[in-house]
Each structure stands twice: as structure tokens, then as C-alpha cells.
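The complex is shown incomplete by one protein chain, all other protein chains being positioned as in the whole.
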Amino acid sequence: MYGSTFGNILKISTWGESHGAGIGVVIDGCPAGLPLSLEDIQAYLDRRKPGQSRFTTQRKEADTVDILSGVFEGKTTGTPISLMVRNTDQRSHDYSQIADCYRPGHADRNYDIKYGFRDYRGGGRSSGRETIGRVAAGAVAAKILKELGVEVTAYTLSIGPVTIDKSKFDKEEMGRNALYMPDADAAKKAQAYLEDCMKEKNSSGGMVECVIKGVPAGIGEPAFEKLDAALAKAIFSIGAVKSFEVGDGIAAASSDGLHNNDAYRMDEEGNVRKKTNHSGGITGGISDGAPIVLRAAFKPTPSVAAVQETVNRRGENIEISIKGRHDPIIVPRAVVVVESMAAFVILDAMLGSMTTRMDAVKDFFKNL
Amino acid sequence: MYGSTFGNILKISTWGESHGAGIGVVIDGCPAGLPLSLEDIQAYLDRRKPGQSRFTTQRKEADTVDILSGVFEGKTTGTPISLMVRNTDQRSHDYSQIADCYRPGHADRNYDIKYGFRDYRGGGRSSGRETIGRVAAGAVAAKILKELGVEVTAYTLSIGPVTIDKSKFDKEEMGRNALYMPDADAAKKAQAYLEDCMKEKNSSGGMVECVIKGVPAGIGEPAFEKLDAALAKAIFSIGAVKSFEVGDGIAAASSDGLHNNDAYRMDEEGNVRKKTNHSGGITGGISDGAPIVLRAAFKPTPSVAAVQETVNRRGENIEISIKGRHDPIIVPRAVVVVESMAAFVILDAMLGSMTTRMDAVKDFFKNL
Amino acid sequence: MYGSTFGNILKISTWGESHGAGIGVVIDGCPAGLPLSLEDIQAYLDRRKPGQSRFTTQRKEADTVDILSGVFEGKTTGTPISLMVRNTDQRSHDYSQIADCYRPGHADRNYDIKYGFRDYRGGGRSSGRETIGRVAAGAVAAKILKELGVEVTAYTLSIGPVTIDKSKFDKEEMGRNALYMPDADAAKKAQAYLEDCMKEKNSSGGMVECVIKGVPAGIGEPAFEKLDAALAKAIFSIGAVKSFEVGDGIAAASSDGLHNNDAYRMDEEGNVRKKTNHSGGITGGISDGAPIVLRAAFKPTPSVAAVQETVNRRGENIEISIKGRHDPIIVPRAVVVVESMAAFVILDAMLGSMTTRMDAVKDFFKNL
Partner (left out) sequence: MYGSTFGNILKISTWGESHGAGIGVVIDGCPAGLPLSLEDIQAYLDRRKPGQSRFTTQRKEADTVDILSGVFEGKTTGTPISLMVRNTDQRSHDYSQIADCYRPGHADRNYDIKYGFRDYRGGGRSSGRETIGRVAAGAVAAKILKELGVEVTAYTLSIGPVTIDKSKFDKEEMGRNALYMPDADAAKKAQAYLEDCMKEKNSSGGMVECVIKGVPAGIGEPAFEKLDAALAKAIFSIGAVKSFEVGDGIAAASSDGLHNNDAYRMDEEGNVRKKTNHSGGITGGISDGAPIVLRAAFKPTPSVAAVQETVNRRGENIEISIKGRHDPIIVPRAVVVVESMAAFVILDAMLGSMTTRMDAVKDFFKNL
């Protein structure tokens, strides 16, 4: 397999299986001199840690991160930052029951066909735990972005049929409820809906929205490295994502030019402003200075306790009901993963933009 | 700027502006010995050629392709295939009126901020003509895929409020109407809708759907090179795309596990089949053997003749109405672009899968 | 085939065969706002043009370059710069005699085995004409470097047994003699030696040396992108190169630490200076501020008129004497190719260094 490395100027390489020795990431290209502590990274990992509410798997995973390289006396050295989380709670027997069969909605069978063996230990590389490396790297990217005046915020937009009411948007509320929803009423409704799902041994899908503020205009490249194209790949590389949108997204298809175009006007301070933000902050693949708004749809957790039809490796029709401790909803824990991938892509694109203009390049080396 | 090269095993590098000498692409990594003719490529380019109906710009663009390298005695040599289309109809004066101002919904201002100058000749690199190189490369990819038993078919799914009725799906119909819609009734309704848009000097958005048949299970890579992630980037790198979906897409967010999971069953021939295809042929980023189904939403053409508010380079509020010959709808001409990018990504992933298993690698060199 | 694209921040993709329609290069990532004219590029191409002395092939090749994209109103736009040279003098019959056999010292047989066909038209992609794209790109890189205060100078160091006497180094002399040798006496001796080679229907090898002045200390990356490693690949990717050295090069193997180390001293202006430059300006893969000095050994032209033993495609032993118009020595025309590749690598590394330090990154975006 290849494809475990991502990024242009800044590169991350993730490694690790759900039931191996650990999970990790190597970050290459991080500028030298950034103050970076274990706490900076652990804070992000804790947001995806399971067992925090009855809506997430009850597996006990400490997910404590180690910094193995790239930081000296509290600052990044400019060399690769190697981060690792040891796998602790590995009750493989939880999975023994499915060792021989293919779980519907999972990649079990695809992996078996591709690699020629069945890793029955809970998905191996396709496990959600692969995102640990992404989140650890996202914590570093977010810290750098903060120093550049850029803030990335993701939250739960909807769970099943329950969507937040933007007029009630309350950033503080996100931290208060178990679902990372910035709307207390919606969170209550969503929790009731999830209770029902769990009673029926079923699971739910949902959506995550992410807003990035402070990105200057002019970030992103024409052609294949459009800022939204890079974001699309990053977000779609998160397991369970089935749709990705920017700005009005799918609604733009049924709109018309006069409504969808964002008119420009001069504001009091003599700055150019858009009267609307249908574009979601990106036009022609390049940031326009308005907040960048993106959304991703997550499919329902495929592991459900209810009885399902499937086949086993011997080609026999069978029925299974998946035991074990699974999230009835992926979304709340996926919020920080979306935030991390978005932060990484924005930072990589900003760093890439430093060589765009001859005058800036000349200034850089003149000041050297 | 960087980012004009795309692909892993197979690489395409596009170049050219809307009003330069020409537009082209270099395809690197094409296997040697593929029969390839000018006609193979021209046939694809003709599908995106303007002036074919009153719903596409009346600009006269011959868009005749030249093969400059990589083909010898009718077959690919394995060396880079360089393809070029000369720009012919360049009535720059059509654009002179907007030389000084920023068109709403266009990347004009972003480019100016990024590069430090205003290319007033019709968008330069952000012009739809950049897709000529993609389509030329797509023609080559599609020809190889055909030899591997893979068929890629894209069509117009919706225009504004008008969506096709899948029960009336008629592949032949696509070629008959000006909108590439596989449903005659929907095409009629859509044309009426577009007539109204044009009367109002307005434009419309729409959606393209693409189905890929014959891809074996096991194609695509975990982590960042998931097959759907690679497709997401490829499709989102087409200007005007605002959303990308696979399978049930955004609908999966409001679904539940028991409905969204595709159950496996053995068929009469003793092959494993999925009873449904909610996944759209990809699970965990790897093909599952079912048809791959993807969709993209295109925003309305930003160039409309109606009056719009904007600003000019001097920071003054102004009003413009964009003259010139613009498509009231991008979608019909974008169909072949989506098909081309999808073909390229699928082929690249299939070639990449040849080194996945040790036994296959050993067989290859044993047979050498 | 892949591998026709080179570079990290700045990328070049070359295409074209010796006897196809033309030869070209696409330069992606060139900063916007660089004044660039046809003359800038043609001047470099003229230095590798054949037919300039009796020591180079008498083929008439105008090698006139076209700029197809990336330049607007005399300045680079930041979009891909596409450059093409049409092939003119294509007397394929000169090559017909070798259509069926494998020329010793050439890649004929390797290509046939690799790609499954014999391009008898004079080497196709392995022809020296592939370097046209590199030189055109080198002209652009050299122009940018000049604006950054960096000067790249290559020259003929030796031809067969004749090496220049550095105490007689005369930069002006390079342009005066047909061999690009900066030493008039050595040039005379070398010309006499070449006359003898030609009488014997034989050819000669030689060496090129390149000195790069003005590169600030700190350019290049540890690990795999060491500045000398990147230069090694770039120079070794020129056909016929058999050795690459930096600084004392191979002599360092028989030296000792006390002699090979460059001692540091403070100079009158209070700047750190090295008393010697055994390192050739690069230590640990990173520039140390001293002139960068590299050398490459070129093998003798494999095409010789004398009779040689070989085999044909039918597996028969045969004898051939290669007709046609071949250089008795590659080196004089290779000088500008080495200069071009070196310039490209140095520029790419300098651009790459702009994101190394957090303070510089913050300053860049603060000033935005």
C-alpha cells in the first residue's frame, strides 16, 4: 500500500493499526522555533477520545501521546516531529466472532481481496484509530495557524434528522453537550433520537461543518491544487465521509447566477467586502478573504447490534449481529478530525503561497 | 504557482491560458503499445466544444488537437504524450469592458491579489478552457480503461430545479438533446427553464452524475489515497464545483446503519453480491466491485448579462452587466470533464494497485 | 514511463523525441512578475545548438523556442510556462541503417526490452535533444537567480587527457574557443587531441565543472533533500554522465580529517570565513556560504564511425560502423545543460527554504 503521506510543503505520514503496538504520525516540514508542548497535542487527542459519553464506544483508550523527535527545549527544531500513541485496550476477543465473516458497511471484504488476508482484529488500518495521527498533526497545524491569525472551528451540524438552528448558534454550548452541537435544543433532540437508535440496536449518520476565519485572500492554487480541491481530498480521506461541500454546496446546483454571485462593495474603512458568502470563502480555488465554510456528511456507524445478512470467507450466506462496544454515531468524535485535516490543508496552502510573487521572493532573500 | 500536475503513477501536467497561444497537457506514465489516434482524442474534445447549441457560448472554437510526442506508428511509446490545442477565436475586446473591475462570482480579484496583476483577457488560467488539457488526457485514460473492461459514463443529472427521472433513464437520449440529459422529458423541461433564465439575463446551476462500471474490488488505498478521496480532489479541481458525493452521499447523513449498510449475499453463480449499493461502490476508500457512483454540483455561470454590483481596481463601487458570449449553464459541457477526471483517477489507482501483493510482484518478474 | 517531472517547489516536465514534432518543457511554480523574453531563453538554447564548430554534429537545427503560455505583457504570470522547440532537420534515413541493430554504448537495446519496440529514429527520448527542455527551463531559473544575487558558471574542465590549468583560468576565453575551455593553451591541446580522435573515427570523453556563487548559507535540507543529493540526481539525469563530485570529491577519500576540514576564521569585516573550501560549499547537505563547486564526468560519444561488434534484433552477431553526423565530444554542448540543471536545483532549494523558520513565516503573513 502507498498513500499514507499527505501534503505539499508540510507532509504528514501516518502509520499504525487498531490492534498493533501503536498509532503514530511523522510531521515533516514544520517551521523551526514554534513553542510546542505535549499538552498542545494531548488537548486535541482528548477531543476524539472514546468513552466520554454514552454515545461513544465504552472502550477505555488512554490515547496518551509521546513526542519522539523534532522538539528540543520546548520548541520545534525544523526536523521531523514523530508522535506516537501506544495502543492499550486491545480486547481482540471482542472481534473474534467476526474473524471469518465480512461486516456489512465495513471494508473487511475489500481489504481481504486487496491484500489477501483477513485482519480480524477490528479493521486494522481502516479503523477509526488511524485518525489519531491526523489529530496529533492537526494540533500542531492549528497552533501555527493561531500564530498567523487563522482560527479553525468545526462542530456537529446535524445528527440523523436533527439539524442545528444557526440563529441559536452558541460556540460555548459545543463543549457542554456530548455531541459537540452549538445549539442546546438541537443537542437535546439529537440525544433523544440517538437513544431510540440504540434501543433498536441501530446507528445514525450526521454532518460536520467547519468554519475557518482569518485566511487572507489569495491562498490556494489554480488547476489541481485548488484550495477547495485539497480540502475535498483531505476531508474525504476520513473514513465514513460520503459528501463534501463548500459554501452553498449542493444548493448552488438549483440556484441561479444573480443569487449565487457574491456582490462586492466598499465598506466604511475603504476595504472591499462581499455582501454575501455563497462561495464559502473560495472562488476559482483561491481564498477570497471571507470565512471558509465547508461541510461533510458522515454515514451511520456500520457496526450495529441488530441482525444483518452477510457472507463469510467460505462463501456461505450467514447472519450476524455485531457485539462489542461501538459508537452509535461517529460524528461527535469526527469533529476534531475534520478540524485537524482542514487546519493542515490551510496551513500547507499558506506556506505554499510564500513563493508566488517575485517581489516577495526578492524581499525574503534581501532581508536574509 | 504550482499544482498543475496531477496523479501518482500516471501524471498529467496542464498548461495554457484562455487567450495565450494555446492550451495543452503532458501525460507522463502512459503504458507503451496502446493504439492511439488523433480521432480518439478529438472525439472527447468535441463533446466540450462550445457553439453546439443555443445553451452554450457562441464563441467559435475549433479546438483541434495536435499530438506533439509520445506516439509512434500509431501506438504510444511509453514516453510523455504532449497534446496541444491552439487558441483561435480570441476577441479580447469582448473582455476590455471588465479589464478594470472584478466580476462577481469570478476569481478575478483573488488572482489580482495573489499574483499582483489583472489578466483582463477572460480569466486566464481560471478559464474553462483549462479543462481542454484534462479532457484530452481523459480520452487517453478512457481508451486504456476500455481495454481493461472499465466503462465511465457521465451525464447531466439536474439543471436548476429539473432533475432526471431515473426510471426513464435512456443512455441514447444523452446524445440527442443539447443538455446531455438521459431523460427526454426532463431535457425538455430543463430547456424551457434555461430559456427563462436567458430572458432574465440570468444563468443556472446543475448537477453531473458519473457511473463507472467494471472496476474490480480492491482498487484504492487506505489513508490519504482512498479512491473516493482521489476522486473528490479530481472533481473539485474543476472550476465551479461546489459539492461532491459518492453513493447516497449527503443522504447518508440522515440515514441509519441498518438501511445504509449493503448486505452481502451469494448469487446463483456463487459470487458475492451486495443487495444494494448505498456505498456507491467504495467502502473504506477501496472499491467493492459494485458500480462506482459519484455526483458533483456546479454553481450557476457567474457571467450574467443582468446588472450587478461590484468594485473596480481603484476601490470604487460600480455596476456592471457582463457582455460577451457566455454559457447560461456550464453543466452540459462539464459532463465530459467529469468523465475525464474520473477516468484518469480510476486508471491511476488501478495501475497503483499492481504492486500491492508480494505474490503478484513475484509472478510479474518470474514471467519477465 | 514516468519520471519526466523534476523539482519540489518549482517543477519542470519535459517532453518530446528526437524525431517527433518537437521538444518542450512546462515550468510550474515560477514566481509571478519576472520580466522574461524569448531572447532570455534563446540565448541559452544557442549555447547547446549543434553545427557551431567542426567538433559538434553538422546537423542543422535552428532550435528556435516559442513561449506558449505563462508570460503576459513581458512578465511571468505565475501560471505554467510552456516552451516548445519544433524539430526541423529530421533526416531519418541517416538512421535507417541502424533500425534493426543495437548500437554499442547506446540505450537502444534497453529501450527495446523495456517498451517492446525499436524506435530507430535516433534514440527517441534518450536523444541529447531531450536536454533542450532542460536548458530552456535553466534559462528561466538562471534569470531568477541573478535577481537573487546568485551566479552559475559551468565550463569544460577536461577533454580526454587534457585538463585546464586553473592558474590560467580566463572566463572570457570560454566564449572564444569552440570547447568552452577557460584556458587557451588547454583548448589548443584538446582540439589537437580531438582531431586525432576524428581521424581514427573515434570519440572522446571529458569533464564539466560548475561553480555557483552567491548562495547564502543554510540552503538545502537534511536527509534526502540534501543540496548535494539533489544536484547529484539532476546532473546524473543528463545522459552520458558517469560520475558526480562536490568540492574535493573523490580526492576526499584518500585525504585525512585535518587536511579535509575547512577551518573557520573571522575576517576583517567581522564575518565568518572558511580558510579553505574542500567541502565545495556544502556540508551536511546544506550550503555553507562558500562557492558551490561540482564536477561531472561524461563518457565518450558512443556513436563512432569505426567498425564495432554488436547484435541485431534477430539475435545475430554483426558489425556496424555508425554513419551520420555525430559529435566527437559531448562536453562542449553539455556545459550549458549542467549549468541549467544546477541553476534549477539551487533555485528550487532556495524557494524551499522560505518556510524553514517560524519567525520568517510570521513576518511574511504580517506584511501581507
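Letters A, B and C mark the chains as written, and numbering starts fresh at 1 in each.
In this text, contacts are C-beta pairs under 8 Å (C-beta built on N, C-alpha and C of every residue); 3 or more make two chains touch, one makes a residue touch a chain.
A quick note: this is a predicted structure, and the numbers were derived from the prediction, not measured.
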Report, in label order, the displayed chains that the undisplayed chain touches.
A, B, C
Which of C:20, C:33, C:160 or C:182 touches the chain that is not shown?
C:160
Kindly state which of the options C:176, C:233 or C:323 is in contact with the chain not pictured.
C:233
Contact residue for the chain not shown (choose from C:19, C:47, C:75 or C:106)
C:106
Over the whole complex, note the residues of subunit B touching the chain we left out.
9, 29, 31-34, 76, 78-79, 144, 147-149, 216, 222, 350-351, 354-362, 364-365, 368
Just the residue numbers, please: which parts of subunit C touch the chain that's not shown?
1-6, 8, 14, 102, 104-107, 109-111, 113-116, 123, 125-126, 130, 158, 160-161, 197, 200, 202-207, 217-219, 221-226, 228-237, 239, 241-258, 260-266, 270, 272, 275, 278-280, 283-288, 297-304, 306, 308-311, 315-317, 352-353, 356-357, 359
Which residue numbers on subunit A touch the omitted chain?
1-5, 9-11, 13-17, 20-24, 26, 28-30, 32-33, 66-70, 72, 75, 77-82, 84, 114-117, 119, 121, 124-125
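One rule holds for everything that comes next: only the chains that are shown with their structure count from here on.
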Between subunit A and subunit C, tell me the centre distance in angstrom, where each centre is the average of that chain's C-alpha atoms.
45
Any idea how many Å lie between the Cα centroids of subunit A and subunit B?
26
Whole-Å separation of chain centres (CA-atom averages), subunit B against subunit C:
38
I need the residues of subunit B touching at least two other chains; which ones are they?
1-5, 14, 114-116, 125
